[in-house]
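Have a look at this one.
Heads up, one of the protein chains got dropped from this complex, but the rest are sitting where they should.
This part shows chain A:
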Amino acid sequence: MNASADEFAIDVHGLHKHFGDKHVVNDVSLQVRRGEIFGFLGPNGSGKTTSIRMMCGLLTPDAGSGTCLGYDIVREADQIKRQVGYMTQKFSYWEDLTIRENLDFVARIYEMPDRKALVDRTLDELGLASRAGQLTGSLSGGWKQRLALAACLLHQPRLLLLDEPTAGVDPTARRDFWEELHRLAARGISVLVSTHYMDEAERCHKLAYIAYGRLLAQGTAAEVIAGQGLSTWTIEGDDLTELAQRLRGQPGVDQTVAFGAALHVSGRDGARLEATLREAAAGGALRLTPSDTSLEDVFIYMMARSSDNFGAPA
């Protein structure tokens, strides 16, 4: 193992993947430090799942290279599989097996010593000991997710790859789930987690944003926000929908996003944006306040721009 392998749980460069004539992953490079929770964000179909699958050896990249826990992602997929816990987007444990049978199967596959005690302990920690004999298919979404996490932690992996683990899970269960992730990270387990939720993105140490197969930004939340150089104003008042329409295309205005009773207006050119807004608000009942650009504002901005790029002739 070299120095970078000690430092990084995932270190991949220039990953490419095509499905037919679709360029699903285009030049993706990622570094995830040990013990870090790394958020992987992007719209549906942006290549998140494909990237994760390449990192754990489930797909072979068309080009690019890298290591996962110090092992080569193309040649040493077997070693990676032994030390990585991968939670698939769709629940992928056997619904016609009971909870205990599923955990037992996983423990056997990884040839875990002292299997019965391990499974019992896991069931206790999950709070599923009393339902161990229940068929997995009859569990609710939140319980399935907890079971899946427990199952992919069973072999004590050093890296977790979680593909939209909280999709369709209620807020309480999501909060519990993230607390668990932070506990795991504190124990030195690295986590790469893909998500659509902004509150979850803000709980990650680092973020990456991918759209149309391209990595658009990477870093801490603050770095990602700063990287786009947006100024944002919050406007409160009546008829915001009409105002948003009026502002679109005005000098300095790059984006308007409605947030309930408020309108976020962002633009790269802060001075012109302010001038435009002051003029629009003049004489009206609108309250205009400068505000911090949120992660969500930035993602919507990047998403809109990347789709423009994608549609433009190359």
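Rule of thumb we're sticking to: a contact is a pair of C-beta atoms (placed from the backbone, for glycine too) under 8 Å apart; a residue touches a chain by one contact, two chains touch by 3 or more; residues count from 1.
Simple rule for what comes next: contacts and distances are computed from a predicted model.
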{"item": "From \"Rieske 2Fe-2S domain-containing protein\", \"Zinc-finger\", \"MaoC family dehydratase\" or \"Mannose-1-phosphate guanyltransferase\", the hidden chain's UniProt protein name", "value": "\"Mannose-1-phosphate guanyltransferase\""}
{"item": "Options A:L58, A:M198, A:A275 or A:L288, residue touching the unrepresented chain", "value": "A:L58"}
{"item": "Of A:A9, A:V106 or A:I189, the one touching the omitted chain in the full complex", "value": "A:V106"}
{"item": "Where the missing chain touches chain A, by residue", "value": "53, 56-60, 77-78, 81-82, 84, 86, 88, 90-95, 106, 109-110"}
